[in-house]
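Have a look at the structure below before the remarks.
A protein chain is absent from this complex, but the other protein chains hold their places.
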Amino acid sequence: MQTASDFRQRSEEALGNPQIRRNFRFAMDGLMAKRRAGLSDPREREQLRTQCAGIRVNALSKLPELLEQLEGNCTRNGIQVHWAESVDEANNIVLEIMRQHDATRMIKGKSMVSEEMELNHFLEDHDIECLESDLGEYIVQLAGETPSHIIAPAIHKNRHEIAELFRQKFPDIPFEEDPEKLARSAREILREKFYKADVGLSGVNFAVAETGTLCLVENEGNGRMCTTVPPVHIAVTGIEKVVEQLSDIPPLLNLLVRSATGQHISTYFNMISSPRKPGEKDGPQEVHLVLPDNERSRIYEDDELINTLRCIRCGACMNHCPVYGRIGGHAYGSTIPGPIGSVVEPQKIGLDTLGELPTASTLCGACGEVCPVRIPLPDLLNRLRYEGVRNNNDGKVKGQSEQRKGTEAWIWKSWSWLHVQPMLYRLAMRTATRLRSLMPRKLGPWTDVRRPPRIAARTLHELAREKGFDNA
Amino acid sequence: MHNARDNILNRLRRQRPEFPPQDEPASMDEGNETTLQQRIEAFTEKLRSVRAEVHLTTEQDWCHKLQELCRKKELDNLLYGNQGPLAEAMEKHWNSDDSTPRLVTLNETIESWKEPLFNDIAAAVTSVRTGIAQVGTLVLWPTLEEPRTYSLVPPVHFAVLHADKLYNTFAEVVEEEAWQEGMPTNALLISGPSKSADIEQTLSYGVHGPTELVALLVS
């Protein structure tokens, strides 16, 4: 497990790497432009955001009931439901299913929850081949890396880097730099893997309680392959992904896709409600649904932090984040990067290790402005800053108070002390203006790129008094 | 893992969340009433915009069109469901004409035909349950006769859609067909050939699913 204690170092490395900077800038500009074009009518956009926020809030407010209903309907349809309290438990459930079928080859569709579980490593340690089939995930896996974006995992690489990677890994296939040809090479390599795989694993975008239906959004068709061709399909998804009814799905699908990529709809929307039925010629004979909790139920208990769980993983918040766009996804050192990553990951892993992430934002609000389910991301970042430094630990957030440092706390105490005493404050300001020539010309890193600010000759209080605005 | 289940549910029940009252979404009078002609136009435009082919044809003519397209694309076989809704018309047409491309059907279950499906089949044709005009989408409920992999594995997918079935939005489909009353094993929305933008945000077509999607819109 990476930690973000060296977030600063990684972000500075990324800033110093012009290639990474260019790749992200280019990609994020593209994604922002596509969203803008895809959601060009502000009235419709805001109406949809309100509707989708309402759907997610409704689902969360009934979460335990909906989960039971989902379980009941899935079970009735023949989908086997497994609950896991931790990542370990979830991994072992998957392993156990593999073992029951003497399975050694897994083909994977895109699943951020499996990244959260670090399932690939776990299964490889148990001699199971675990192959990513989403093009971006496949590239990242070939390179031995982790995704740097939740919907575009290989966004940190450009075509030359990917072509070079293919050349190293597959010396026999002709060298190509054209994205379409690279994609074709991947298609050829993976095709055989699909029909030889023993088990297909996928994530889930929405699970519908009303009908026991698992919904998957994708463009490539690998998700359909993983859920259709191998004899066993395992779906993994966090317990928060449930929605109440089928009629919730059209607006969510609509806004998810348009927020993520600006497409009017994804190429495929795959709704799975049961394993192969008698007489049907294809489809998996078994479908399993694994539901890891992994701290979600803890997040659920707080009336503000619960909003973290609304997320539908569209990636828009990272696409629009000026910090993410400059440092890229790997700098965060967490499974999910960007604003939502800085909110969800410290709550899962702990503020002790990832407590720096909530500070990695100017709170400019660009993330909250685009979130399709109106998650107040800046407010949540602010809240987690508080949880990181508060001095009365109530044990509700993992790693609470672990970011509190003596000097910083002292500075804020002194600051507060000065600002609650108006007379003293005025005196201090007046003194500062009188001593302004003594202001140092260097103010740490601030002045590396900026001129130092200039203190005025007289304070606002003095000016206001002179002009008669003062209430004294 | 029953313990995990109960523990999780108990934790979720320990404290009921309190959300501030949510705004009601403003009602969007979508200017709903569209004519069939408008829906056909919207459907065609949207589906073509994602590099799918759309051919307007008729009840009498679609088999001919299908065969012509297969020949133009130099496909040497075409997978179809010989018990499916398209079978009768196709077989009649193929018999009356010369018989290329070769019609193929796969009996038994996928276990016995996985390899030829992946390696030998050039194209497949399936019927389509309905379509969604606003986003240019084909709605499929694969059946015993036309299973899921037909629209997925072969490099070319022909989809035969009757225009009178076009809906305006996905929400309308779900509501008017009352999907919640019984979902099939697999329901699919297909909007174009398979694609990816994972390399430099550049669209590449034909990644894992079909490289070509050809819709025959019958009216």
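Think of it as A and B in the order they're written, each chain with its own count starting at 1.
Here is the rule we use: contacts are C-beta pairs under 8 Å (C-beta built on N, C-alpha and C of every residue); 3 or more make two chains touch, one makes a residue touch a chain.
Methods note: contacts and distances are computed from a predicted model.
Of the candidates "ABC transporter permease", "Dihydroxyacetone kinase subunit L", "Oxidoreductase" or "Cysteine desulfurase", the chain left out of this view carries the UniProt protein name "Oxidoreductase". Seen in the complete assembly, the chain not on display touches A. Contact with the omitted chain, checked across A:L15, A:L95, A:A143 or A:I189, is made by A:L15. With the whole complex as reference, residues 8, 11-12, 15, 322-323, 326-327, 359-366, 368-369, 379, 382, 384-391, 403, 408-409, 412-413, 415-416, 418-420, 422, 425-426, 429, 432-433, 444-456, 458-465, 467, 469-472 of subunit A touch the missing chain.
The working rule: only the chains that are shown with their structure count from here on.
Averaged Cα coordinates give subunit A a centre that lies 30 Å from the centre of subunit B. On the subunit A side of its complex with subunit B, the touching residues are 23, 26-27, 30-31, 43-44, 46-48, 50-51, 53-54, 57, 60-61, 63-64, 67-68, 71, 82-85, 89, 93, 133-136, 139, 152-155, 157-159, 162, 179-180, 182-184, 186-187, 190-192, 194-195, 210-213, 219-222, 224-225, 228-229, 231, 239, 245-247, 249-251, 253-254, 261, 263-277, 279-283, 291, 293, 297-298, 300-301, 303, 306.
Those residues of subunit B that touch subunit A in the shared complex are 1, 4-5, 7-9, 11-19, 22-26, 28, 46, 50, 106, 108-111, 114-115, 117-118, 134-137, 144, 147-149, 152-153, 169-171, 174-175, 179-180, 183-202, 204-210.
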